[in-house]
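If you scroll down you'll find the structure; I have some questions about it.
One chain of protein is taken out of this complex; the other chains stay put.
This part shows chain A:
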Amino acid sequence: MADVAMEEAVPAPIAPTMTRREHLAKTFEAYRSELDEANERREQIIIRSRAITQLSKKLIFHCHRGATAPPAARAKNLKDGRDKEREIHANFVAIRAQLAIGADDGGNENFWQFKDRITGGLEEYIEAYTFLYYLETKELAPLAELQKALSDESGAPDYILGMSDLTGELMPLSTGDHDVPLAVCSFVRDVKLIFDAIPPKMVPKLDRKQEETTRSLEKIEKVCYALRLRLVEFGDKPEVLKTMAKRALEEANMAGPEGRE
């Protein structure tokens, strides 16, 4: 309850000079301002969250372009990617500032009030962030790393869901040099294995995402299979192998139902 509402509401007995309706009009002004304030804040946050989603999608495409670029261009691509990531990050800072207005705990409490409005952008950002992080380090970005990046409480479920999307982004990478598919394959397999062990009730949307991951994994496994066979035949010709991998992925994509992308 806002402070205003309390002040308005404390003198409970109806003043004799005021009708009940007039008295109600006064108390309802306080409710109205509380609702309006929350609505205003919600709108602002939704706008930011949408911006985050859009920019994150762009960053993911940017990373894809880099991953398939010649090695010389990759470093620059990663650096640009980092800049873009910082740009998205600025939106989170803005949201945090929005949440902190009128709060004495830095907006922590408000974060949970508007969590549902933030979660869409957050998930997409985590996907982009972990993708970029993977390309930079070949590692899975730890939850703590992301929380540090956001300096807030991006929840574990968002992390898990963002991570689940990441496996889909990694799939096209498997057309890279011939050791990449095998590494991606084992990475995605690990993620799937661990996610399978999570009780479905804990992360509501994980079920569907796991299906996506399974599809991605099957495609990558097909690529690896084709690659292994070709490796025997053309082990001394990396250019041929790369083309083979690309073709294998295209075939896998044709065979299965459409993945995300």
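Going forward, a contact is a pair of C-beta atoms (placed from the backbone, for glycine too) under 8 Å apart; a residue touches a chain by one contact, two chains touch by 3 or more; residues count from 1.
Please note the rule applied: contacts and distances are computed from a predicted model.
Student: Can you work out the missing subunit's protein name as recorded in UniProt? Choose among "Trafficking protein particle complex subunit 2-like protein", "Centrosomal protein of 19 kDa", "RING-type E3 ubiquitin transferase" or "Translin".
Tutor: Answer from the UniProt record of the missing subunit chain: "Translin".
Student: Touching the left-out chain: which of A:29, A:83 or A:211?
Tutor: A:29
Student: Touching the missing chain, which residues of chain A?
Tutor: 1-2, 5-6, 8-10, 12, 14, 20-21, 24-25, 27-32, 34-36, 38-39, 105, 108-113, 115, 134, 138-144, 155-157, 159-160, 163, 179, 183, 186-187, 190-191, 194-195, 197-199, 201-203
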